[in-house]
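Incomplete set of chains, arranged as in the complex.
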Amino acid sequence: MKVGIADTTFARYDMAKAAIRELKTGDSVQIARYTVPGVKDLPVAAKKLIEEEECDIVMALGMPGAAEKDKMCAHEASLGLITAQLMTNTHIIEVFVHEDEAADETTLAWLAEQRTVEHARNVLDLLYRPERLTQRAGTGRRQGFEDAGPIESSKSGKAH
Amino acid sequence: MKVGIADTTFARYDMAKAAIRELKTGDSVQIARYTVPGVKDLPVAAKKLIEEEECDIVMALGMPGAAEKDKMCAHEASLGLITAQLMTNTHIIEVFVHEDEAADETTLAWLAEQRTVEHARNVLDLLYRPERLTQRAGTGRRQGFEDAGPIESSKSGKAH
Amino acid sequence: MKVGIADTTFARYDMAKAAIRELKTGDSVQIARYTVPGVKDLPVAAKKLIEEEECDIVMALGMPGAAEKDKMCAHEASLGLITAQLMTNTHIIEVFVHEDEAADETTLAWLAEQRTVEHARNVLDLLYRPERLTQRAGTGRRQGFEDAGPIESSKSGKAH
Amino acid sequence: MKVGIADTTFARYDMAKAAIRELKTGDSVQIARYTVPGVKDLPVAAKKLIEEEECDIVMALGMPGAAEKDKMCAHEASLGLITAQLMTNTHIIEVFVHEDEAADETTLAWLAEQRTVEHARNVLDLLYRPERLTQRAGTGRRQGFEDAGPIESSKSGKAH
């Protein structure tokens, strides 16, 4: 299996390094990396990784800024990533860390590392062990910060 | 007939379980389930269920968070689900429960269960009894919370 | 000629009934009706009416709710309807009545009836008498509420 | 060369008349006109003018209202017009005049006339004299209101 890694020079943390380290743990995946300037360049990079480099799945890594304009860029990039997936019938796992998700730079770097690593595990599960994702369906998983966890209806609560 | 169920590990309630239980009541449908990390992964999952698993219809189940960023994710996912339908001429029934639709977790779980079950009935009607939907056209149906019900113009009121 | 009518169980007024009544006045059109749960299901329904039922034009009838989430649904549906038209080179006349367009339910029902009827006339003109639309070009027509009417520049005012 | 004119009955000024008058000044262009109810009907009308009427370029003329809902309609129409261009590799020059761009109806009519005329000149340049557009590149041209004009960096200022 071959995993494409599309990342940016705009990001302030080397998310690709984190992704590649995790992807190489325990499964023999090939990696193709493609760096572009910003998140709006990721959709076509991801599509080229799929169609020209024959990747089976792609991770699209980015760190949008905190300004309103940056959020719009991220939105446009996300729409493009979804369209690219529909055009190729191939998953592109978006891993975006927004600069205003953390109060300081150290936490932001930690979040970029952690979210990337956890999504790399999702990528491996999608490729090799999709049943593991189904086992965790509806359990409130989050990538990076703490999981939200599952909720129960009173009905199901009473039923057990 | 074969129904695809695309769901997420992000959701905090096992909506797929509710959907499958309802779909298996009284009609002999086959089920194909596909779990992905979050709602933005649903469009390609749904398209793959249609094109690679030959599903006749898909339910896309998700529980977007309450933050502004989560609402944007849901919007992007919805647009992707509509595009996937247009590319395949196949219905993908979106069942999204937003975390801020209920005041507490118990109600939220109840809503996730109820909306999924009612949409599973819509799926069965679309597949086997489309005339039932036409009988209920314009009657203010809601999935989950109480129906809004029909309204009447004074003209039609007088006409009867 | 064959007109497709796509409508919803979510709507609180039977707009399709109004459309069909008007379409059958004076022109011999065939009707194909397709009811779906909500407005986001309309784009694929309209596309199927065009491609599978060979409709020459489609009316997409819906009544989005007043909440912010409902407005987003309507926006997503509208984008899908435009894409469906571009994929088929066929008109899909969107007739949406927003629940907050009227102060009370009687007016809302009247508006749903009136806007649908006036758009049904537009459909007939597009099919049989496109020159009538050109005669009314730039005259501030509205469907439902009163027409806004044309405006004149002082230059044209002076010219006459 | 053949120019398509797509316009609406919703608009309150006959922009097509202004466009056609200007297009017929000095160049021998053929005109095909197609009137639809509102701006959301323009994308498919423009695409049909290109693909069924063999137009080399299209002008899409509209006057969106001032309400929030009208702005959303204009946004949806604009996205559709861009998609239609990408599907046909053909320019569709959007000429939209928003009802809140002018303080009174006379100015609004003047603006609708003026912007249409200036964009008709752009259309002729795109068809016959593209080098004229390049000569004006980066000079702050506006259609309708006064040009914003070019700006200079201090560096270039000093360089000359």
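List of remarks:
In this document, chain identifiers A, B, C and D correspond to the written order of the chains, with residue numbering beginning at 1 in each.
Definition applied: contacts are C-beta pairs under 8 Å (C-beta built on N, C-alpha and C of every residue); 3 or more make two chains touch, one makes a residue touch a chain.
Since this is a predicted model, take the numbers as computed values, not measurements.
Of the identical chains in this model, 4 are shown in place, and the full complex in the file is built from 5 copies.
Basically, only the chains that are shown with their structure count from here on.
Listed here as common contacts of subunit B and subunit D: C.
Two copies of one sequence, subunit A and subunit B, touch each other mainly through non-matching residues, since under half of the numbers at the interface are common to both.
Seen from the C-alpha centroid of subunit C, the farthest chain centroid is that of A.
A separation of 25 Å divides the Cα centre of subunit B from that of subunit C.
Computed from the mean C-alpha positions, the centre of subunit A lies at a distance of 40 Å from the centre of subunit D. In subunit A, no residue touches two or more other chains. Taken as a contact graph, with one node per protein chain and an edge wherever two chains touch, the assembly forms an open path, each chain linked only to its neighbours along a line.
By the document's touch criterion, interfaces exist between A-B, B-C, C-D. Residue ranges on subunit C touching subunit D, taken from their complex, read 71, 75, 78-79, 81-83, 85-86, 89-94, 98, 119, 122, 126, 130, 133-134, 136-143, 148-157. Touching subunit A in their complex are the following residues of subunit B: 7-17, 33-37, 40-41, 43-45, 47-48, 51-52, 65, 69, 72-73, 76-77, 79-80, 83-84, 87, 105-106, 108-110, 112-113.
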